[in-house]
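Excluded from the complex is one protein chain; the other protein chains are retained at their positions.
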Amino acid sequence: MNRVDIKNARALTPPMGWNSYDYYNTSADEDDIKANADYMAKNLKKYGWEYVVVDIEWYSKHGHRTNDEYQYIPFEAVEIDGYGRLLPALERFPSSKGGKGFKPLADYIHSLGLKFGIHIMRGIPRIAAHNHLPVLGTDTTADKIAIANNICYWNPDMYGVNPAKPASQAYYDSIIRQYADWGVDFIKCDDICRMDMPTAEEEIKMLARAIDKCGRPIVLSLSPGAALIEKAWLYSQTANMWRITDDFWDNWKLLKAMFERCEVWEKQSAPGCWPDCDMLTIGKLGKWHKKEWTCNFTDPELKTMLSLWCIFRSPLMLGCKLPGLDKKTLKLITNEKILGLLKFPEGARQLARDDEKAIWVNKNNGKTVIALFNLADKTNKVSVGLKDAGVEGKVAEGTELWTGETVKIAGKALSVEIEPHGAAVVEL
Amino acid sequence: MNRVDIKNARALTPPMGWNSYDYYNTSADEDDIKANADYMAKNLKKYGWEYVVVDIEWYSKHGHRTNDEYQYIPFEAVEIDGYGRLLPALERFPSSKGGKGFKPLADYIHSLGLKFGIHIMRGIPRIAAHNHLPVLGTDTTADKIAIANNICYWNPDMYGVNPAKPASQAYYDSIIRQYADWGVDFIKCDDICRMDMPTAEEEIKMLARAIDKCGRPIVLSLSPGAALIEKAWLYSQTANMWRITDDFWDNWKLLKAMFERCEVWEKQSAPGCWPDCDMLTIGKLGKWHKKEWTCNFTDPELKTMLSLWCIFRSPLMLGCKLPGLDKKTLKLITNEKILGLLKFPEGARQLARDDEKAIWVNKNNGKTVIALFNLADKTNKVSVGLKDAGVEGKVAEGTELWTGETVKIAGKALSVEIEPHGAAVVEL
Amino acid sequence: MNRVDIKNARALTPPMGWNSYDYYNTSADEDDIKANADYMAKNLKKYGWEYVVVDIEWYSKHGHRTNDEYQYIPFEAVEIDGYGRLLPALERFPSSKGGKGFKPLADYIHSLGLKFGIHIMRGIPRIAAHNHLPVLGTDTTADKIAIANNICYWNPDMYGVNPAKPASQAYYDSIIRQYADWGVDFIKCDDICRMDMPTAEEEIKMLARAIDKCGRPIVLSLSPGAALIEKAWLYSQTANMWRITDDFWDNWKLLKAMFERCEVWEKQSAPGCWPDCDMLTIGKLGKWHKKEWTCNFTDPELKTMLSLWCIFRSPLMLGCKLPGLDKKTLKLITNEKILGLLKFPEGARQLARDDEKAIWVNKNNGKTVIALFNLADKTNKVSVGLKDAGVEGKVAEGTELWTGETVKIAGKALSVEIEPHGAAVVEL
Partner (left out) sequence: MNRVDIKNARALTPPMGWNSYDYYNTSADEDDIKANADYMAKNLKKYGWEYVVVDIEWYSKHGHRTNDEYQYIPFEAVEIDGYGRLLPALERFPSSKGGKGFKPLADYIHSLGLKFGIHIMRGIPRIAAHNHLPVLGTDTTADKIAIANNICYWNPDMYGVNPAKPASQAYYDSIIRQYADWGVDFIKCDDICRMDMPTAEEEIKMLARAIDKCGRPIVLSLSPGAALIEKAWLYSQTANMWRITDDFWDNWKLLKAMFERCEVWEKQSAPGCWPDCDMLTIGKLGKWHKKEWTCNFTDPELKTMLSLWCIFRSPLMLGCKLPGLDKKTLKLITNEKILGLLKFPEGARQLARDDEKAIWVNKNNGKTVIALFNLADKTNKVSVGLKDAGVEGKVAEGTELWTGETVKIAGKALSVEIEPHGAAVVEL
């Protein structure tokens, strides 16, 4: 296999898991991660959910005390080694003591039969540059590769690195090798996907090269979106998933807008290459665990979200607090028929989209699955001609996959009455 | 078949033909068109070349006397019927007299076993709006559907029409039905593809609907580019080909830039849906037939152009004066192996692209074709690992399709020395 | 005097008058204009109000029947002479019959001791270009000087003209001479001031030259805004007033924003050169005379508007229906002390501005006038140090010019309690 095939083999179907951000923000600690992993192992693993991802600023010593003034404390004290590599903050991840990093936590996650992921920021810590820390495996220092005006606009931690300097690749190699040593299975790299900065494209390539070399099949996820469709080829050569939207939250306007994003990326999803609709907002969400709320989506909207993510074959990352998840939501995320859409071998097609409705279709093993979405604010009948959906011959009925109910076909069209903002997924 | 499949069936492989613009500009007359058609029938037809397309302003009475002051004479007298439908200028297309329009010329082209195409501008003639001409099949007039500030920036002839008015669809229906009656097989609609104007998207849809209804399988081509990649889904539902670049001419910078355009559109080409790299500039070019020059491309550049267009499966439209075409160029455009790439059932993939080189690959019937491009200004060896190109097992040699020469494979890579700006297309 | 001094002498103080737009929109007819002129002559003339201006589309035959679909009827029938010069629509201005144009109406206005103004659009009528009408005094035609893609975005009547063609100047000369013959004293030229189109700068110059030559001291007003402050020098060489804002209406947000505009233009007002805050919205306003409403400004807001326009020395054009004007508003627009600020020989200075307040000061004949504005949504005390206002020595009290009341000065600051959005104008 060539390097792109090897890269693709790391995620032949869309990754499924849980991410700490939507509930814990920057405040997750070791106990939080373990509690969510335990829940997943017990309740979700059998449905295919497997990644447990620690999101942003696990290296921040006071991240767990974040207050309303800042999401990211500027010039914050961080856990860092002598080579400018960030480590889990001891205050929050005590098992990392003695330089063990995330290894003990990764071991725990692996012991549950799950996979372990972490979030990183593009670049090198600012403090490493200001302190002229050496870059491992080179005779140069961080100040020589950091670019002083190449910063993230929303996070104060890093400087982008200069692709013209070989030590920049060495720096990426040094961190990825460390993550591989810890047992990391999944890396979500942030401030890199929509390529606000001129070096982002080169930093994506450095990251991909570092993973190629690290000896562990680490899945690479790029954030934040919206990814640039003109750069689809680049993403497909380097990463396994990339965010096609800015941060998604439990807001109908954002959910409706996702249909446009999916239309644009329709032809780009393939094994190992997954345009990503972002975390699924469900259950309890939070600014961090002391500021929680219940997901604002209605039941029809939740179905619309899951139906779209699944038929589009987006990666699925649960954004919520898993322990204590309500039964209704648990049922939604363990519907095997719906989740099964993720494994369809070919990509789905959008058949129609306007302000009132969207229709997607995919096929597998002679079956046709049609997802009908009512984007209007009132109950509507949503219809599609069978011929338009590529269904040949006579078909009398189908099965709605959320309810298991039979749907009768009258004439040459499938027609379903759907609640406002709701969806029906019919298998014929 | 559904309507999109029917639309796609009109162009299952990329259209091949000749277009009057690159040599005659606005000045082509009936004799010019016939002379080029005759050449095609005699010399090119057997290689698959079939469309003869009359480009812009065939309705302009003085287009053939265009001078250096204007490309398009403002407020020019045009041939137009009582329903605001443009007709071929009698001064230039005498066979159209008596209201016969392009029928006689189309008949002639068809008698040669070729197909006939015309260029149109988005919208309704300005003069029809100012004169309040009736719209056929409605009780309304042109001034009611034309939008006064919806104009083309580079051509003075038309106003865009208002999609909120049913008579706008009626107007498009009235012209397309007329073109069908004339025997038109191909329509290139201009000022519509890059969608500078808010109505362009709706006007594309009106045009597609009119063709669906007209009773003739007219191929629809959209111009000018660059088409918006975010609108790929729309184009695929409505048109058969769309320009992915602004006007292309015989200039290396434009040719090199086409590689970026092809990368972006790589996954969007499919039967009936052809991203279009624009006319092939070869042989004699002109501002009109009295201002001609010989194509500025070097021999290696000509090969690069043809190789890219063919492996990418772009439509091929010859932009030149065909009568008197030099032998060397004639040979290039009748290389059956190269032209055969157009008929490959799947799309090609870009394997690599940087400032110095590009590599594309496609497969058919167990054969692999690799196109290697030297984008550098000096002779370079361009290489690709066989594994990267998806070639399994041992391969000792291949055939270069332009020369027919054998290419030896040393080790695991294909490596070819190529002239500056040149290409090699190797079949393994 | 040089030409700029001569131009300036046409408006040594800011013009004061009435404009038909804010009440009649495109629908004003001869009786409407006369009724408003009569009111002005009787009630306002003695306070300095003198211009009566007929605003947009007096040449439109159906302007008085405008409906909700269009403000400006596209491709509308217009009154026009054989040289492409627009005439008052006979349907609406019957006195213009026999080619007399606005002369009879101007005569009537003059007979009242008032001055007569009209609105024009930049460029030449589209219909003149499409019909190839001759340009007076030249051997060329309108289609040769009109630029087909040089249009107004909000009005469908005209094409901009090509400054490189001498006949373009001839066209402007031909219309201005006609207006001078009619007795026009004031021209408000629209679609020219914010210079959306590349020819606007040159068309301003052509207009100015035409006025220089016409033999009548016509005041030139440029619209719409916002005028470009970088082009202040150009305006000052060519026009007498120019709009520093987009259309102003009876809306607090727009009124508050005017303080920023006035800050920017503070140093540019001088005899003959008046940055213009647009019509004063008072009394009855309308979309046309059948869709009227009463000005939405509160009493404090009305005072703020008038105080700012006067201390800034903006031209004052009443935008309303004058007949039937309520007494309270009439009193506001006839306050001689406030109107007197317009005649101060030097420009006022902004002393302070923030989100809560603005303070302006001017001096004349040893008196200091301070305008204090409360921009906050609640009653506030607005203060200014006397020293900051340039008042030397001890001052014990002043007079508020709206009320005539005495304002006591405590210590070194003037401090006045002002209603929300209100103003106080204090003379010391």
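For reference, chains read A, B and C in written order, and residue numbers begin at 1 within each chain.
Rule of thumb we're sticking to: contacts are C-beta pairs under 8 Å (C-beta built on N, C-alpha and C of every residue); 3 or more make two chains touch, one makes a residue touch a chain.
Note that the structure is a prediction, hence the values are computed from the model and not measured.
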Exercise for review: Report, in label order, the displayed chains that the undisplayed chain touches.
Suggested key: A, C
Revision key, fill the gap. From A:Lys103, A:Arg126, A:Arg243 or A:Lys303, the answer for touching the chain not displayed is A:Arg126
Check your understanding: Which of A:Pro156, A:Pro217, A:Gly340 or A:Gly385 sits in contact with the chain that's absent?
Key -> A:Pro156
Exercise for review: Return the single residue from C:Lys97, C:Lys267, C:Lys331 or C:Lys381 that touches the missing chain.
Suggested key: C:Lys267
Study note, to complete from the structure: Where C:Glu292, C:Asp388 or C:Glu427 are the choices, the one touching the absent chain is C:Asp388
Point to revise | Given A:Asp38, A:Asp107 or A:Asp143, the one touching the chain that is not displayed | key: A:Asp143
**Study point:** Footprint left on chain A by the chain that the document does not show
**Key:** 74-75, 126-127, 129-130, 132, 143, 146-149, 151-154, 156
Point to revise | Chain not shown, touching residues in chain C | key: 1-4, 229-230, 232-233, 263-264, 266-268, 350, 353, 385, 387-390
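Following the convention adopted for this analysis, only the chains that are shown with their structure count from here on.
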**Study point:** Chain-level touch network, classified as line, ring, star, complete or other
**Key:** line
Review point. Whole-Å distance, chain A centre to chain B centre, using C-alpha means?
Key: 40
**Study point:** Whole-Å gap separating chain B and chain C, where each centre is the average of the chain's CA atoms
**Key:** 53
Practice item. Please report how many Å separate the Cα centroid of chain A from that of chain C, as a whole number. Key: 58
**Study point:** Multi-chain contact sites of chain C, meaning residues that touch two or more partners
**Key:** none
